[in-house]
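For this view, one protein chain was removed and the others were kept in their places.
Showing chain A:
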Amino acid sequence: SSNEHKLNFKKSKEACLSYIQDALLQKQWKRSAEFLTCYVESLEKDYSREHIGPSEMIWRIGTEILWHHSQSNVKEFSCFMEQMKTLGVKRYLKVCLEHVFRLLCNGHIDEAYQNLSLAESWRFGEQTAIQDKEMKLIQAYRGLLDYCSWSKQKNILLEHGEDGFSDLAVEREMHSYFRKAAVNLKEIIKIPGVWDVFVKCYVDLLEFYGDHNEARQVLNEYAYNSKFPANPNAHVYLYQFLERQGESKKSLISALKILHDIVPSHELMIDFNTMLQKSKKRKKRRLGLEVIFAALDYAGWKENAKAWSCLARQMKQIVISEKHLDWIKQEWNSRKDWWPGFHFSRYLAKRNWQENKSLSYEKALVAGILLGKDCKYFKYVSHQGCKAQLKRFRMLKKFVTRHNPVYLRISG
C-alpha cells in the first residue's frame, strides 16, 4: 500500500537510487542532480552494512555529475570534495586521491600538491591495508610532482648554465626537490606493481646525480623480481638504460633476449634482429632468424613492411650463400601448415599490392623462397610487378626462378 511505501524508507531510497542511475546512464545530469539532493537524506539513517554505503555513493554520483554538469566549475567541485572528505572517514584518502587526480587533469598542479601534502598528514585510528596502499600512492604522486618541479628547476639551471651563470639558490632548491622526490619514489617502487612512471622518474634522478649503480639495481629489480608482473616496459627501460650507458653488445643482446622470450611481438624485435644479423657468430644470426619469424607470427605484424624486409634480407642471404638452409627449414616446419593461409593468400596478394607495393615485394620474395615459384602470392605479385614494368619485380622473378630448387629442399 502507499502508506507502507511512505514508511518504508529503504524502499524509497532504492527507488531514488534507481532513478539516479537511470538519469546518469542517459546523461541527464540535471535530473540526476535533483534526485541526488533527495537522496542526501538517506545519510541520516545510515545503518547499512552494504559494500558501498550512502556516503560513498553520494561522493561518486556527485563527482560524476559535477564533471559533466554545464554549470559546475572547479571551485564548486573542490568545495564538494572537501565536504565529501569529512563525510566518509574511511574513504578520506581515496577521496583525496581522486580530488588530486581531477586537479592534475585540469592542470592545477600547485593545488594538487597542497592537497597531497595535506592528505599525507592525515591520521585516523589504525590504518587498514587499503588505506596503507592509498597513503603510499599519495606519497608517490607527491614524489612525482616533486620530480616535475625538480626537472623544471633543472631546465632553468641548464639554460642558465649555458650562459655560464649558476644560481646557487635555484640549485639548492633543486636538490631539495630531488631529496623529497627520491624518498617517496623509492618507497613505492619496492612494492610489487606497475610503476612505470615512478621508476622512470627515479632512474632519471639517479642518473642525473651519477648514481648509476643504484639506477641499475632499481631497474634490475623492477624487471626481474618475480613478485612483480611480467611488464615488458621493465625490460625496455633496462635495455634503454644499458644503451645509454654504452654497454657491450652482449649485455644488450641478453636484455633483449629476455624481452623476446616474454613478448615475442614487441616492436624492439626489429632492432634485436638487425643487431643479431650483424653479428659474426652463427648462433646469433640463427637467433635473429628465429626472432623475426616469431614476430611475424602475430596478427599485429602482418603488414609491417620493415619486419618483412628484415626477413627477406636474411633469407636472401641464406639462399645465395646456400649455407644454413636447414635454419629456414626448421623455422618453416612449424609454420608451413598455416602461414600460407595467414600471409600468402591470393586475397592478401591483391590487397598488399594495392596498398603497399614495397610490402608486397618483400612478402613475395619470402613466399617465393618458402613456397616456390608456383605460390599464389608470388605469382600474383610478380605478374602485377612485371605488368607495371617495375625492374625490381623482374629481378625478383628471376631470383626466385633461379633458386627454385631451394624451395624443394626447404619443404622436403
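Throughout what follows, a contact is a pair of C-beta atoms (placed from the backbone, for glycine too) under 8 Å apart; a residue touches a chain by one contact, two chains touch by 3 or more; residues count from 1.
What we mean here is this: contacts and distances are computed from a predicted model.
**Q** Hey, which one's the missing chain according to UniProt: "TAF1C polymerase", "Nuclear pore complex protein Nup85", "Importin subunit alpha" or "tRNA (guanine-N(7)-)-methyltransferase"?
**A** Hidden chain identified via UniProt as "TAF1C polymerase".
**Q** Among A:A140, A:L252 or A:I410, single out the residue that touches the unshown chain.
**A** Here the residue in touch with the unshown chain is A:A140.
**Q** Out of A:K85, A:R102 or A:K397, which touches the unshown chain?
**A** Spelled out, the listed residue whose C-beta touches the missing chain is A:R102.
**Q** Any idea which of A:Y19, A:W122, A:F208 or A:F342 touches the chain not displayed?
**A** A:F342
**Q** Determine which one of A:S78, A:N233, A:T274 or A:N404 touches the chain that has been left out.
**A** A:N233
**Q** For chain A, which residues touch the unseen chain?
**A** The list for chain A reads 17, 21-22, 24-30, 50-52, 56-57, 59-64, 67-70, 72-74, 98, 101-102, 104-109, 129, 133, 137, 140, 144, 148, 152, 188, 191-198, 200, 227-233, 236, 263, 265-267, 297-300, 334, 338, 341-342, 345, 347-348.
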